[in-house]
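Mind having a look at this structure? Questions to follow.
The complex appears here minus one protein chain, its other protein chains still in place.
Chain lettering (A and B) follows the sequence in which the chains are written, and residue indices restart at 1 in each chain.
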Amino acid sequence: MRIALSSLLTLTLLAGMTTAAVPAAAQGNPIKIGAILPLTGSGASYGVWMKGGAEMAAEELNAAGGIAGHKLEIIYEDHAADASKAVTAMRRLVEVEKVPFSLTSYSSISLAIQPIAAQHKVVIMNGGGQSDSLAGKDYLYNNIPVVSNEVGVIAEWLAKDKKLVNVVMIVANDEAGRNSASTFREKFGAVGGKVVAEERVALDATDFRAQLAKLKARGGDLLYISSYGRNVAIIADQARELGIAVPMAGTSWVLVPETFKSKGAEGMLVTKLPFDPNSAFAKKFKEKYNTNAGFFAVQYYSATMIFAKAAQEAMKKHSGALTGEGVKDAIESIRSFDTISGKLVFQANHGAVMDIEAGTLKSGKVEVEKTIKAAP
Amino acid sequence: MTAYLAHFLVMVAIYSILALSLNLLIGYSGIFSLAHAAIYGIGAYSSALAALKLGLGFWGGMVVAASVGAFASALVAIPSLRVAGDYYVVASFGLQVVVLAIFMNWTDLTNGHAGLPGIPRPSLFGWVIDEPYKYVFLAAGFAVATWAICWRLTNSAFGRVLQAIRDDEIAAQAMGKNVVLVKIVIACISSALGAMAGSLYAHYITYINPSSFSLHESIFIATLVILGGSERLSGPIVGAFLLLAIPELLKFMAIPDTIAAPMRQIIYGALLIVFMLVRPEGILGRARHGR
Partner (left out) sequence: MDLFLQLAATGLVVGSLYVLCAIGWGLIYGTTLHFHVAHGAVFTLAAYYAYAGQKFLHLPLAIAVIGAILAAAISGMLIDLFIYQPLERRGAIRTTLFIASLGLLTLIENVLAIIFTPDPLRMDVGWLADSVQLGPIFLTRLHLVSVGTAIIGFLALMAFLKYSLWGQAIRAVSSSPEMARTVGIDLRRVHLLTYAVGSAISAPAGILLAMDVGAEPYRGTTFVLLASVAVIMGGIGSIPGAALGALFLALLENLGVWKIPSEWQSTISFGIFLIFIVVRPRGFFGRKIQSAEI
């Protein structure tokens, strides 16, 4: 009976799989690309921005006739900060859907799927992860500067402008958190600062009191938060609850809606990547998704537009055929793209550079105090 | 398309090995372990590290995996099998949690949350097994070998002692059988096989991280065994087929991903409850009714 049941299931499965087979961008067919994003879990608020930005770009492109006459279709996959889910999703996108390109997010995720991208010659573009290890990898492009830029800026600002030189750190125990923390240590040390203590936490934990208590005991003038997503607000609240009175700081990673709403995060010193909340894009986003746009919404909008331009170029060159290799060659030859946040130039290491702003979190907004221009 | 089917078959083969090996414990010895995912993970990490850091190939990695798996299991089995079965359940849970914590936090060794990418594919006499369909043969081969080992074990004198212990442990002890030793041996064999499945997995996906080896995974493997049925050795294999097909079917029903994952778990949970109500004498049922 069980054998009959499993045979039946297998047959249904095979039937389903064969009907789902689609040829790559043939005449008139839609162009499919992937998007592996944090749709659920601790980073879900990034996911809302990333998916929204990409969706808006796709809609605009399709309204204007698509890419060289083909409609753009984005297949969204949720990685939920779990690289093995991302690997499975990437395999499916590459082997079943045969996409030439996929958006990706998070450092750990992008690093995990990059070998597959390189092997199958599929371009992946990261608009969010900032780990330094993302630079210089085959078929992986980052339209965001790697973290050492931003961390360097905040380290210098804290040490020189704010005169806060003894720091305790709370670090997310993953690739991004740890990489950013060690970069901070290095850069902060270079400008005369000192990291007195460091504690690691799980990204999806909800109770950080033990680690915070240990950090409190070590003193320091500042608590540096090398973490991101939902737990930043909880860290800030619990820190204040435990009587930690020193200021807190973090890079643009900490700027998620939960942090803006948290009482504990009031007064946090932050750096941020440029984003104009009054731009036409932001207004349209708010209207459509009923939530404020953030930096990452713009990022993924831009990344999708960059793909569109590269794809157009590739198809022109290869008489209508679209492959990952074609997209890669197009990106390399075009190099400089006009985006809604200004000109974006891909560097030799497949990363980008941008201006950085530094300021204080006050009543749900960042009051910018200083802008550091991008060093090319 | 065949690439995806091949992928499905490889996973069925790997899970069959996991289910067959866990069945040695749950079905044949009456020992309920919640740590099989940890063993699976130990196998995967040992093999991957052996390949990445020591340069051993897939085959060497497999040997390392089996040994480390058996050793870890012995560590837990020896103290906890001396006492009641419920103790073993909780102790296995403890092993599962501790092992996962080691994967997550011993970052110098395991790279923690970020995992280990770039694990090499196996090669046989210079012929690299790089495409999914080739891997199907390799994985299926191991599954068949595991099946043969289990068959041999259970149909031997050792197997009869196992059955005696399962049916009436106190009587077996009275007859002079060293019950604890037998249980430890079977736990080690089960773990060696489970660890080998981990090695297969690591060299196939070429990337591993701790989240694939959680408590939920242990529960899933146990579900495979229970639903597949342990009277026949083919049971766990059928269980693997069935339960791996369900998520694939859900995918084709275009259920949003946020619902699909919990939905899968709900189906597994419901199946477990229903099966238990239908077969209350349990998975050892056949033995109770006199085999």
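Of note:
Following the convention adopted for this analysis, a residue touches a chain if its C-beta (ideal position, glycine included) is under 8 Å from a C-beta of that chain, and two chains touch if they have at least 3 such contacts.
In this text the structure is predicted, and so the values were computed from the model without any measurement.
Contact with the omitted chain, checked across B:Ala3, B:Leu52 or B:Leu272, is made by B:Leu272.
Here the missing chain is touched by one residue of B:Thr2, B:Asn105 or B:Ser234, and it is B:Asn105.
The omitted chain makes contact with chain A at the following residues, 40-41, 44, 173, 199-202, 206-207, 209-211, 213-214, 216-217, 230, 234, 240-243.
Where chain B meets the omitted chain, the residues involved are 30-32, 76, 79-80, 82-91, 93-95, 97-98, 101-102, 104-105, 169, 173, 179, 215, 219, 222-223, 226, 258-259, 262-263, 265-266, 268-273, 276-277, 279-284.
We take it that only the chains that are shown with their structure count from here on.
Distance from the chain A centre to the chain B centre is 35 Å, each centre being the mean of its Cα atoms. Here chain B touches chain A in the complex through residues 1, 3-5, 7-8, 104-105, 107, 112-115, 117-118, 205-209, 211-212, 228-229, 234-235, 238, 241-242, 245-246, 248-249, 252, 257-258, going by the rule given at the top.
Across the complex, chain B is touched by residues 2-3, 5-6, 9-10, 12-14, 16-18, 20-21, 39-40, 77-78, 82-84, 87, 91-92, 95-96, 108, 111-112, 114-115, 173-175, 178, 200, 202-203 of chain A.
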